[in-house]
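A protein chain is absent from this complex, but the other protein chains hold their places.
Coming up: chain A.
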Amino acid sequence: MAVIKTINLTKRFGNFTALDGVNITVGEGEVYGFIGPNGAGKSTTIRTLLGMLKATSGEAQIFGKDVWKDAVDIHKRIAYVPGDVNLWPNLTGGEVIDLFLKMKGEINKARRDELIERFKLDPTKKCRSYSKGNRQKVALVAAFASDADLYILDEPTSGLDPLMEHIFQESVREVKNEGKTVFLSSHILSEVEKLCDKVAIIRQGKIIDDGSLQEMRHLTRNKMTVQTKEPITELEKLPGVHNIEKENGDISFHVDTDQLDTVIRHISSFGIIKLESAPPTLEDLFMRHYEGTADLNQGGGAR
């Protein structure tokens, strides 16, 4: 059974359509990446899933229950970290963590203290003096110290330093290994690439692509860099070859994955000295979708 399932989820604010028929299915034990530019509808989706916004039409269920009507019930098994963590300025981090944990049930003191230690958080400071990263740590500690079956994380690492980001990724893997489900909205695509089994890209309130990274790559292009003994001719005439560039005797270009075989056969006849092939990164996929019909990697954004 799907942990999260939305069918044609639509949310309008006045005339503005924030979500336009969103379909998401997140299976149990999956780490699901949710990516999209600012204002695409990521947070609106999450707030609808949390029962804070009432969907204009469509359905949304978590654990098979209605996200609006059964919000309180569902939240007993959810841990959530917002993108912009605003805490009560006159409470300390430690107090806030305890408060959050108590709302969900009994406080597991050992786990709480271990996570505070792991994230290197000073719990005695008032929240008003925390930086963005430290406020995020408070929310992360409260989330991972609570017993949940689904973790909804909305850009949880945007304020963390690389060390803390690493610890965050470790924590996500831990809960994944315990069979928990994670819904991760993020801007940091390398993070999503590392952690997620499945990815959905949202743009202007619509899911424009989803599936495993493998599946998403299927219909896209690989980037190739080759050097040959003799100059390659008629490369531009082959179907599925784009963005040819020449530099220091190297030729680089993009190839549609379904034309890979033909292209390699053609260039091998010129005597290959060097051949590098890189699958598209999530960033490539994302940029391609975001730029709509524009060509992948304008100006040869090699990585």
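Everything below uses one rule, namely that contacts are C-beta pairs under 8 Å (C-beta built on N, C-alpha and C of every residue); 3 or more make two chains touch, one makes a residue touch a chain; residues count from 1.
Note that in this section contacts and distances are computed from a predicted model.
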Protein that the absent chain corresponds to, by UniProt name, given "Cytochrome ubiquinol oxidase subunit I", "Cell division inhibitor SulA", "ABC transporter permease" or "Thiol-disulfide isomerase or thioredoxin": "ABC transporter permease"
Among A:N15, A:N90, A:Q214 or A:N248, residue touching the chain not depicted: A:N90
Of A:I4, A:L53, A:L115 or A:L285, the residue in touch with the unshown chain: A:L53
Contact with the hidden chain (one of A:M1, A:V72 or A:A110): A:V72
Selected from A:Y32, A:Y80, A:F144 or A:F183 as touching the chain missing from the view: A:Y80
Which of A:N38, A:T124 or A:Q214 contacts the chain that the document leaves out: A:T124
On chain A, residues whose C-beta touches the chain left out of the figure: 47, 50-54, 71-73, 75-76, 78, 80, 82, 84-92, 94-100, 102-104, 123-126, 128-129, 139, 152
